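Yeah, one chain of the complex is gone here, protein chain that is, but the others are all in their spots.
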Amino acid sequence: MSGRRRGEKESTVRPAPASGDGGVWYSDDPRDIGWVRENIPCQSACPAGTNIPGYIQAIMEKEYGRAYEINREANVLPGILGRICSRPCEDVCRHAQPGNGETVNICHLKRTASDLKHVGHRITESLYTPSGKQVAIVGAGPAGVAAAHDLSLLGHDVTIFERESDPGGMLRYGIPAFRLPRDVLHVELHNALRLGVELRTGVEVGSGEGQTPLTRLGKDFDAVLLSTGSMAPVTLPLKEGVGKDNPDSIEGVEYGLYFLMEMHRGEKKTVGKRVAVVGAGFTALDCARVAKRLGAEEVTIHIRTAEEYIPVTKDEIFECKREGVRIKGLRSPAQLSVDDGGRLRGIEFVQNRLGGWRENGRRAAIPIEGSEFFEPCDTLLIAIGQRTVNDYLDIKLELDRWGSVKADEGGQTSKKGVFAAGDYVSGPTTIIEAVGNGRRVAAGIDTWLMGRQRRRQVVRIEPVDGPLRERGFDFIERQHMPTAPLAGRNKELTREVETGYDEALAATESKRCYLCNLKYQIDVDNCIYCRACIEVAPKNCIKLVEGVEIREDGTYGELLETSEWDEVGAIWIDNNECIRCGACFMVCPTKCISITRNEFVTQDI
Amino acid sequence: MAEPTHNVIIGNGSAGNGAAITLRERDPDSRITIITMGSLPFYNRYDLPRVFRGCDDWREILVHPLAYYDDNRITLRRNSRVTDVDGRSRSITFAHNEVMHYDQLLVCAGGRGYLPEELSDYYGLMHGFHSFEAAITTRRALPEGGTVVMLGGDMIGLDLARTLIDVGYRVALLANEYTFWPHRIDADERGGFIAALEHMGIEVVDGMRPVAVEEGAAGTPARRVVFDDGGSLDGDVVMPFYGLVPTAEFMLRSGVDIERGLLVDPQLHTTDPHIWAAGDVCQIWSAADNEYRFYYGWTNVRQMGEVAARNVTGTNEPFEGVDDERLHIGKDGHILSPFWEH
Amino acid sequence: MAEQRESTDIQFAVIGSAGDGTIAAGDILKRAMAGLGYKVIAFDIYPAEIRGFGKCISRVRVTTEQAYSLKRHSDVLVSLDDSYAIPHVGEVCDFGAVIYEASPIARQPEGGHITAHIRPTQLPYGLNQREISERATNAARSRNIVVLGYLAGLYDIDPQAFRDVIADKFRSKAAIVTTSNTAAFDAAYEVGKTVFKLDQGSLGEPVHAREGETATMMTGNGAIVRGCMDAGLDTFFGYPITPATTILERLAAELPKHGGRVLQTEDEISAISATIGAGYTGARAATATSGPGLALMAEMLGLGVMGEIPSVVFVSQRGGPSTGLPTKTEQSDLNIAVFGGAGDAQRIVLAPTNVDGCYRTAGKAFEMAEKYQTPVVVLLDLYLSNRYETVVPPAKNPFAPSMNKGLDAWRGEGAYQRYQKTDDHVSPRAVPGDEGGMHTVTGLEHSEFGKPSDLPENHMAMSAKRHEKLKAALTHPDFTICKRFGDEGPVDVGILGWGSTFGEILEAMFAAQAAGIRCSAMKVVMLSPLPEQQIVSFMDDCGAVLVPELNYEGQLANLISGALGRPVTRLNRVTGAPMQVEEILAEIRRLAQAKAA
Partner (left out) sequence: MTELLKPVYLEDKLKQVRGDGHLQYRSRSLPTWCPGCGYFSVAEGVAAALNRLEVALKDAVIVSGIGCASRFPFFMDTYGLHTLHGRTLPVATGVKVANEKLTVIAVGGDGDAFAIGGGHIPHAARRNVDITYMVFDNGVYGLTKGQTSPTSVQGFVTPSTPYESHDQPLNPLMMLLSYGAGWVGQAYAGRPHHLADMIVEAIAHRGFSYLHILSPCVTFDKTEMTYSNLDVRVRDLPPDHDPADRMAAMEQAARTAAPALGLFFSETRPTLGDGFADVAARATGRPAGKTKAARKK
């Protein structure tokens, strides 16, 4: 029924501007937008909406520079994210679906685009005319930097206030160099900020001595963006005993976040022989691996639930274990025990059992009464999470119940003209989410400053002459990221562990991508229902259908299959199953199969 | 709804088969299906050392005659790897793309040999002992009187070592914290047991950390194990024995709780009302120790299978593991382990 | 585990849908095995659809000693399509292997995959047929070749034998076809070689043919063609019809090489007409068809009888009546072959029982047609036409180049009489081009001169002539019109059989003898005229006489009891499949016990 309503919606499909852009169409029909969302799972899963098939195809064609630019459109820090991204895309990659093998190494390919682009590569930016508007950004972390970049493109004058001596936030002060080399970090931050963004480092925003009050920024600038992240550690909840309220007061106990930040500010850090890390995120793993490199003999990560449920990539856990770090599950620290000198001598844990699922997709852990047990250690690094700090605010902003600032999807806080983005709003998430959010908020600020939305997302539909893959590609094994030899790894603090793909590896891996942005479609008008396509299909990807479900939002749902000839309304290529091998295309007697490339693009309105 | 209930057992070991026959006795009308990745009917893993005594034909180590399955109306699904279990729809998906419905599911998938991550690159250069096929392949790779380099040396490995030495092979053991697994050995008694191993004729190398396995150079044995101090040890085959880790990957999307193994209550019930687990795949809540723990050894495993089966068919009895962890040295100087009694 | 078997008797069954290349796989397998020197009996079953749908089975029995039929149980089942193979899993013997697609494309409900049906006593071998093919060739088409490579590896069979056959099979196609299929074969061969073998690996050494002989493998139809060639066939007219089509095809390829002529006519009526016409000119002429075609030809055959014109009609029987079961075997055209047509139109009817017999019978058919101036019908059936056997062709051509009683044999005064009365009732036959032998042949009853005549005594005499002359065929030189096997002298049970079924009859008889039953079997090759004395004396020796036939009416049984007034026990099957040795054996047992009691 909703289908009938959809019937007339073709009006929303507009031909390309008469720029001889032959056969290309731009559409905002919910069915096309829905198609791209569902059929390019990686792109939909990417908080920044990176056009993944686009850049992987470019790599396949050895156009590394173009691949890098495609990345940059969505995410200004490809070289960085290509190393330390949490890779939500790879979890949903169609190549990883049952029977299809392993996920494409999307992240490593992103890095490849950055690594292999020509030395003389020049980034392209499309600049809007100056708007005369001024924007202040507090915090030069990923969210702030991404927003600064977009806002400056949009023609606004941007000034970033950063309290540290260098920009980057967690990127620079949280992530160790063996995961993120500093030269890469420097180049990409610089590229992002060089379009006239004024960066004022060493400036603390706040009401205190020698600090710049927020209210002043409010006066001096047309808009203020708060992207100060979640830069305080969550305190360790102990049941009782020494250091119940301030565990880090005990010698041998530190918060992982501070541990890493101090190290990256250049302070000399040391650890004991036996190091215990409490926590389950990237920070915890980083602490453990740093500790190993600082000479610890025995490093154990203690987690409340189990390995299966912690939010880090399997590769990361694997490398961590290879370096000798142990992971022990179902335990929470109950209290610390110190020797006569007041030095940490060990931890009393309580045994947990798994509880239900929490809304953030993690598992709850429920301590078991009387199941305490003791484990000795010399150093404890606490990395159970981070929280946002608001004490620098000298204006009244509405907060949510976690103490984070409330903001609408455009980033606008309760005070007009004051925006917030990144972890500062959402609480600690991932770098890619911060970047994605930073860009969305930048768009929000632009709309607010200019009084109207200047850009929108539509689907670009472009005919493709023929299949771009062959069936043989689907049997290529996942190309694993080469790593520095295990021996000696733990002796160097800054040597990058992952050494990167060379051209050959990149070429091989890029072939594995199904190029899900290609849409294979049978023109029912010319189909004679001969099923030649089904005969050659490599999977159960071409179906006899009698109907299709239309969802509330106007997108397609399930295909209703049938095997009864007099019910068959169409022979249809199920793009969710399709691996874009093109076999059907080659055999169709009436040439009724078309291939189009469907991609999101932003159009000026 | 005249359909008989379908009891499905994943795993063709002691636990699974113990469960199967118990189910048959207690529920004569039910459908019983045993699913296994292997291509052979149920045989006793503890008989595998016989392969090195020249046993060549799998028919010789079968626990039951082949007619057993028809006689007891047990369907055996061989070469069938489960890729997914969906607790909500109560269905099992096989690697070969078949979907099977179950009413009650017993997961007895057991465990596979653990290989420390730092050695994972060298998996291809090591030999296995986890199945009849693997044992035969290993034996074929082993020349007359050849040398086996054993890494770790859990009780399964040491059991094999006894046979190997008995039939004239050499065994070099790289002892470490996994030696004697699953027995927990206190530092003070360890020395004695190591000595006992040497008394058995095993050449023990203690405290060396292997970092690599390589193909032997021409004229030398087929394999070389390299230590972190640069030293090395040659052998014809290298066999890792670092204890077992549960085979539970296929349950990750089933909705049941997993730590290392499937977490079950003392009644061997998982967190899904229709799924039980038994054997090396499950971590049982022990009120005594206030933790989830594993119980190893043939007697325990078989027991678990039967208890689980009884609970599937209505009773609600807890599993009481025979928990004799003691490893001792007999008067003849040989090691005695409850783990070896079968 | 890989110790050699001293003697081999292994039967492969390749089962799949018609589109899977099932038959092709079986063909390559049997040709490779025969090439290695094994004895092979093979038979394919396929549906009427061209491809894409319908069940195909190719069974190949490979032995070192001579075998006479296929076995009921296969030792190896290869599934190219589980939905068709599953019903046949039970056909695999204990410790027999079942080889199947390990990762099918389509989701299946429980029981949809063959692993659900393999019994604990059978050995499962999962194989990624499709993936191996696609890896090696970028397409799934070579799955059938993949299973062959796997078999070769698994049973340690010389891969070169397969590669040769593959190359030969795709000779006419583009080179890439051969190379990609070979690639698929080699890839799968490696897999088969390295896979863990659950049972002894290899086959026994083949027993090679004796000195000076070369064993080759051919089908019944192939042997017919070989016989035609050696008998010096001049012309062949045919119209495609299953299962006789391959005779047309093979002759079309072979005959022109030796100056003969083959024409595909517009229908069977035209085919037999042209054959008769050519026969009239003195040429050795033949056509081939199946039951429906024979029905169309009946009238023209009448002209052949009436005009006493030599012609040979090969009839490969299939399930009937009407279009019937075009791709299933049956022996139900005996009646029409012997009696079909208008009037008293007796002709010679021969039915070989195995592939070697097809060869001899084909050649002899031309001798007889010529010598007795009559149409000769050679009865085959789909099972015999299509089944492969290894045969050893004779060193020298056993057939007489001509047995024509020509014009030079004409004795007498006055004008030449085409139908002159003679002692052997065969009249000297002039053919166009013979000086002074001019005459007219007509379908009307005619006088010795060949002139139309409806005088009562003439019709009496001519009818007698046309029947009497055929009796001599019963003693035709160097031809076995019937033969007794098994125990000599009095026996408890005797089996009378004809055509392809006689293979199963022999195996059943051997089994019965092994079980201590005194029995013997007689094959009847000449069905018209019927070798009555031999049959009678055989029956005199038998406590009970069993006649197994693949027809419903018991057409041979009727023929015999009708002609001899002797009772026989019938065993009739019309399943479309060959008779099973076990069925015959059971009947023999029953009769033997009945006699004992």
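As written, the chains take the letters A, B and C, and residue 1 is the first residue of each chain.
One rule holds in what follows: a contact is a pair of C-beta atoms (placed from the backbone, for glycine too) under 8 Å apart; a residue touches a chain by one contact, two chains touch by 3 or more.
Since this is a predicted model, take the numbers as computed values, not measurements.
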* Structure fact -> Listed by label, the shown chains touching the absent chain are A, C
* Residue, one of C:239, C:314 or C:538, that touches the chain absent here -> C:239
* Structure fact -> Listed in rising order, the subunit A residues that touch the chain left out are 3-4, 6-7, 10, 13, 23, 25, 27, 29, 31-32, 461-466, 521, 523-526, 528-535, 545-548, 550, 556, 563-570, 572, 587, 589-591, 593-596
* Mind listing the subunit C residues that contact the chain we can't see here? => 19, 48-54, 238-242, 245, 248-249, 252-253, 256, 262, 264, 266-267, 292, 322-323
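Everything that follows uses one rule, which is that only the chains that are shown with their structure count from here on.
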* To do: Could you see whether B-C or A-C has the larger number of C-beta contact pairs?
  => B-C
* Chain separated most widely from subunit A, comparing mean CA positions -> C
* Asked: Distance-wise, how many Å sit between the C-alpha centres of subunit A and subunit B, to the nearest whole number?
  -> 40
* Structure fact -> So, in whole Å, the Cα centroid of subunit B is separated from that of subunit C by 57
* To do: Just give me the whole-number Å value for how far the CA centre of subunit A lies from that of subunit C.
  => 71
* Structure fact -> Among all residues of subunit C, those touching at least two other chains are 103, 105-107
* Return the residues of subunit B touching two or more other chains; collapse runs of consecutive numbers into ranges. => 95, 97
* Write out the stretch or stretches of subunit A touching subunit B in their complex. => 98-99, 305-308, 318, 321-324, 329-330, 351, 353-354, 363, 368, 370-371, 486-487
* **subunit A - residues contacting subunit C, complex** => 99, 470-472, 474-475, 535-540, 583
* To do: Show which residues of subunit B lie in contact with subunit A when the two form their complex.
  => 83-84, 93, 95, 97, 116-118, 120, 211, 228, 252, 257-260, 263, 271, 285, 290-292
